[in-house]
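The structure appears right after this line, and notes come after that.
Of the protein chains in this complex, one is absent; all others appear in place.
In this document, chain identifiers A and B correspond to the written order of the chains, with residue numbering beginning at 1 in each.
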Amino acid sequence: MTPRLRLLSVLQWIGILAGALTWTGQHVVGYGIGQAECAAGGMHWGIENDVWQLTLTACAGLVIALAWVCSLVVFLRTRGENYGDGPEEPRIPQGRLHFFAVAALVANVLFLAIVLMDGLAASFGVLCRQS
Amino acid sequence: MSASDYVAGGKSERLVPRTTDARNAREASALARRRHGPSPAMWGMAMLVATEATLFGAFIGTYYYLRFKSPQWPPVGTPEPRVVVPLILVGVLATTSVPMQLAAFAARAGRLAATRAFLALALVVQCGYFAYEIHDLVDQLHRSQPQDNAYSSIYYMLLGADHAHVAVGLLLNLWLLGKLTTGLTMYRLNATQVIAFYWHAVNLLTLLVIGTLLSASV
Partner (left out) sequence: MSATLPPPAPAEEMVERLERMWQSRPGVIGWLMTTDHKRVGLLYFWTTLALFGAGGVEALLVRTQLIRPDNHLVSPSTYDELFTVHGMTMIFFFIIPMTTGAFGNYLLPLMIGARDMAFPRMNALSFWVFLGSAIFLYVSLFMGLAPNAGWFDYVPLASRKFDPGPNIDFYCLAIIFNSIASTLTVANFITTIFKLRAPGMSFNRMPLFCFAFLAASFGLLFALPPLTADTVFLFADRNLGFHFFDAAHGGAALLWQHLFWIFGHPEVYILIVPAFGIATEIIPAFTQRRVVAFPLVAIAELLVVFIGFGVWAHHMFAVGMPTIVVVFFSAATAVVVVPSTIQVFAWCMTFVTGNARFKTPLLFIAGFIFMFVAGGLTGIMFLAVPFDQQVTDTYFVVAHFHYIIFGAAVFPIFGGIYFWVPKVTGKLYFELPGQISFWIIFLGTNLLFFPMHLVGLEGMPRRIYTYPSGLGWSSTNLAETIGAYVTGVGILLLFANLVWSYFRGAPAGPDPWHGATLEWTISSPPPEYNFAVIPKVSSAYANWDVADREEDRRKLAAGALVLEQGHEQPVSSPIDGWFSEIVEMPHDSPWPILLALALSLVFTCLVIHKYVVAGVMVVLLGLVLAGWHNAEPETQ
């Protein structure tokens, strides 16, 4: 594999994995913060829930947006490739790069939507009101 | 077109290693170096590690869930965990990852004697760790029981699960050493790599478990 393809491959993996892992982290940590804030023995380190949630959401949103950009780069650089192409010489492995890029473009939009929706709602909601 | 000229996915059938071709350690090592990426056996172990890690994740999540609900943690009447001795012990266990990985490298290089030596070294340390931990567990059980409260329940469940995984690792090492007395085949080479990976996972999980349990003393 040429260095250019190796770089594209790294970007492709970032694109497909970073968004997913970031949403997972924001979800677990955000839920944990909310649970801790509103429970009897929750840790109170003096930072408000809103600050926690907004920071978390902003960071997560930024990482997911960057992941989307990575997959956009791979998509544009492999434009015209058939995502059904395989590893035969010399088309290694542009087909699967394009395939993952297309998939990641869609996936990261969805993850960004979830993160923005729940992060903003958790930040601006009434603290510890029972639903 | 003859059989030896066939190309599939970029490689000729003639050049691809056949696992049963290896008759001794040197040949097994040569085959291992020619294959692409981890063996199916390693993937199988990765699957086991994934399930067990998730199980421990559920236990650790439970620990914090119950902790957030309790105004006092540990509850009144239950002793806080000791910090120094458990930390030393887990450190000792974590260092056994080094001989285990060296054993895996030695197996891949076809050096049977070195593989056995590193495995034996790791096993001795791990057995020592385990023996002390069991002694310590019995000692702790005299001071508090899992039936006392939710804190003790999750404490002993986490600790017990961890010890059980270490015990399984000890048995795996014993089995492997037994197998290696009669030489190194591809199968045993794969086994060494796979068991080393199991130990790395167990050591990491033990670090997380002890970290969680000791957080009550912070």
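Simple rule for what comes next: a contact is a pair of C-beta atoms (placed from the backbone, for glycine too) under 8 Å apart; a residue touches a chain by one contact, two chains touch by 3 or more.
Quick caveat: nothing in here was measured; it's all calculated off a predicted structure.
In terms of the touch definition stated at the top, the absent chain reaches A, B within the entire complex. With the whole complex as reference, residues 20, 23-24, 27, 30-31, 34-35, 37-38, 49, 53, 83-88, 92-93, 95-96, 98-100, 102-104, 106-107, 110, 113-114, 117-118, 121-122, 125-131 of chain A touch the missing chain. Think of the hidden chain as still there; on chain B it touches residues 1-6, 8-11, 13-23, 27, 31, 34-37, 39-40, 43-44, 47-48, 50-52, 54-55, 57-59, 62, 65-66, 69-70, 75, 146-154, 157, 171, 175, 185-188.
Rule of thumb we're sticking to: only the chains that are shown with their structure count from here on.
A separation of 31 Å divides the Cα centre of chain A from that of chain B. Taken in their complex, chain A has these residues touching chain B: 32, 35-36, 39-43, 86-89, 92.
Residues 9-10, 64-65, 67-73 of chain B are the ones touching chain A in the complex.
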